[in-house]
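Data first, discussion second: the structure below is written as structure tokens.
Here the complex is missing one protein chain, while the rest keep their positions.
Note that the chains take the letters A and B in the order they are written out, and that residue 1 is the start of every chain.
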Amino acid sequence: MSAVAPHPVPAPALAAARAALTERAPLVQCLTNSVVQTITANALLAAGAAPAMVDNVHESAAFAQIASAVLVNVGTLDDDRARAMGLAAQSADRSRTPWVLDPVAVGGLEFRTRVARDLLASSPTVVRGNASEVLGLAGAGSGGRGVDSTAGAEEAVEAARELSRRTGGAVAVSGVVDVLVHDGRTLRVSGGHVLLTRTTGAGCSLGALVAAYAAVEDDPLVAAAAAHVHVAIAAERAAARAARPGSFATAWIDELDAVDADAVRADLETSGRLA
Amino acid sequence: MSAVAPHPVPAPALAAARAALTERAPLVQCLTNSVVQTITANALLAAGAAPAMVDNVHESAAFAQIASAVLVNVGTLDDDRARAMGLAAQSADRSRTPWVLDPVAVGGLEFRTRVARDLLASSPTVVRGNASEVLGLAGAGSGGRGVDSTAGAEEAVEAARELSRRTGGAVAVSGVVDVLVHDGRTLRVSGGHVLLTRTTGAGCSLGALVAAYAAVEDDPLVAAAAAHVHVAIAAERAAARAARPGSFATAWIDELDAVDADAVRADLETSGRLA
Partner (left out) sequence: MSAVAPHPVPAPALAAARAALTERAPLVQCLTNSVVQTITANALLAAGAAPAMVDNVHESAAFAQIASAVLVNVGTLDDDRARAMGLAAQSADRSRTPWVLDPVAVGGLEFRTRVARDLLASSPTVVRGNASEVLGLAGAGSGGRGVDSTAGAEEAVEAARELSRRTGGAVAVSGVVDVLVHDGRTLRVSGGHVLLTRTTGAGCSLGALVAAYAAVEDDPLVAAAAAHVHVAIAAERAAARAARPGSFATAWIDELDAVDADAVRADLETSGRLA
């Protein structure tokens, strides 16, 4: 008899989510920062989703009704974009369109912290950030160093659980080992590669992939886990053939395409990635 | 005796346009969406043109007078950018600077549809879009699925001809086989590769290349055809050595550089690409 509880997300559900993503090609509306729009769109396309960067105040709410999922990433904000994000989030919430909040650099900077906290009222299906951002969003920390976390993922687990209780959705904390929580459940995902942290937009693309998975999988913890596993496997495969950040970024997009449901299934049988 | 009319664009004119692009290095002003600015600039540079992303309300009209050509792509809009586009298009029209309109996602979204239709008053030299966008711009369809077309190019041929009559310019409808129309002439360009549709900004870069060619070739149908042929040859060569979307995008930029006038000439002698 093991003293360790089995992790709460069955591996077959993750492989099934990967298959569903390719089959259903969800339309993912992205309101995201200006630095990462290209890699975000390419990551979604590589995984089999269809990106649409509809982020202006005139169109964001209407599009959130017809999109399969919505990503809101506050990495670069101005007043209009913040307003468009609020409209999209409210519309997604009302239309039951799943949506993901990525609170980039929240905690240390007042404007975006206020914007991101206001967005919580629209009940994000998943919040994805690093430990400093999750602490900052929950009101429990003062932020990281720019986009880098100054805290480890485990330090943010309680804040993540508190956030999850408030939103009803899942919260995913990225770190060396990612920690995902929802509704009393906790899942840890290990692996990935340090070159992800040296590729601008890799974390933001992960947020977009969480949205894509949330479009094809109703359980937000399974959706978030499927995206984290997909990204981690692709990163490890990319790093095996590209040791420097420029070629790694290219290889990672290739591998997001190459990692299909069979690859996910095979990986989870042997990698010990989930705990 | 063949029952099929010969296509209206002589192959030597396309090779000559490719040579002229390299020789004259046209300065292409781009007012384009925030997702694709990097690949658009790199595609123009690879082909031999000089990109300049001058898209603010203070400078766009003045720059359109001195630019060799202007691209207006409505993929991401806000009020200021829409205003800058109107000013640039009017200035280009008055200055006889050729300009290209790319009506991204027009038809399904009200704001951009109104903006794009208003731009038609400035007589774009070429309109380039997918079938849903051309139908939406012409007022004959209700739009695609985000940036993806839900109609085939042939379904938009009549709308393209109607648009062409209104603007006096050419209209190019992208699809598995591209259909280009102008002034009673119809040209079909086949080839390219499905990986182009999995590379964000490839279609938008095609629009920019149409503008670059329109700067060095007065016949808008020849200019549009030269860009489509250039992109298709480069895509096929890229796909022959890169099977996944990340490395394909890099290889495609390489091949836009490598495909010179001789390569265009050799291709058209054997490919049967034009009809």
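Heads up, the rule we're going with is that a contact is a pair of C-beta atoms (placed from the backbone, for glycine too) under 8 Å apart; a residue touches a chain by one contact, two chains touch by 3 or more.
If you're wondering where the values come from, they're calculated on a predicted model, not measured in any experiment.
Student: Which one, A:P8, A:P26, A:G48 or A:G75, makes contact with the chain that was left out?
Tutor: A:G75
Student: Of the listed residues B:T38, B:S95 or B:S271, which contacts the missing chain in the full complex?
Tutor: B:T38
Student: Touching the absent chain in the whole complex: find that residue among A:P8, A:P51, A:G86 or A:G201.
Tutor: Answering carefully, the residue with contact to the hidden chain is A:G201.
Student: Residue by residue, what part of chain B touches the chain that was omitted?
Tutor: Chain B touches the missing chain through residues 27, 29, 34, 37-38, 41-42, 45-46, 50-59, 62-63, 67, 80, 249-255, 257-258.
Student: Go through chain A and note every residue touching the omitted chain.
Tutor: Its contact residues with the unshown chain are 33-36, 38-39, 75-78, 105, 109-112, 145-148, 198-201, 244-247, 249-250.
Everything that follows uses one rule, which is that only the chains that are shown with their structure count from here on.
Student: Averaging over Cα atoms per chain, report the distance between chain A and chain B in Å.
Tutor: Taking the average C-alpha coordinate of chain A and of chain B, the gap between them is 34 Å.
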